[in-house]
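A protein chain is absent from this complex, but the other protein chains hold their places.
After this line comes subunit A, so read on.
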């Protein structure tokens, strides 16, 4: 399989994740879509690593995973805090900074 196939799959998954971020309202689902985008990037990194024949891409994918794990912890804590004060996890309800 040429790297083009994997990159196309990665692009499609990234776009689906981006669409989810644009369309969905539930903050947790939006967050899951962000994770999907990170995963799609990881697939591209692994494909590039294989295309160039060295392991640097895999290392970068590993770092992306670590950062994603840290991001999920903080993001979910923020969602929990917002839910505790507003009793809702919809991104439409958190609009206090707008005014």
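In the analysis below, a contact is a pair of C-beta atoms (placed from the backbone, for glycine too) under 8 Å apart; a residue touches a chain by one contact, two chains touch by 3 or more; residues count from 1.
Heads up, the rule we're going with is that contacts and distances are computed from a predicted model.
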| item | value |
| --- | --- |
| Candidate names "Sulfate transport system permease protein CysW", "Penicillin amidase", "NADH-quinone oxidoreductase subunit J" or "Molybdopterin synthase catalytic subunit"; UniProt protein name, chain not shown | "NADH-quinone oxidoreductase subunit J" |
| Absent-chain interface as seen on subunit A, which is shown | 1-9, 11-20, 22-26, 28-29, 31-33, 35-36, 39, 42-43, 46-47, 49-56, 58-59, 61-63, 65-74, 76-81, 83-84, 89-90, 92 |
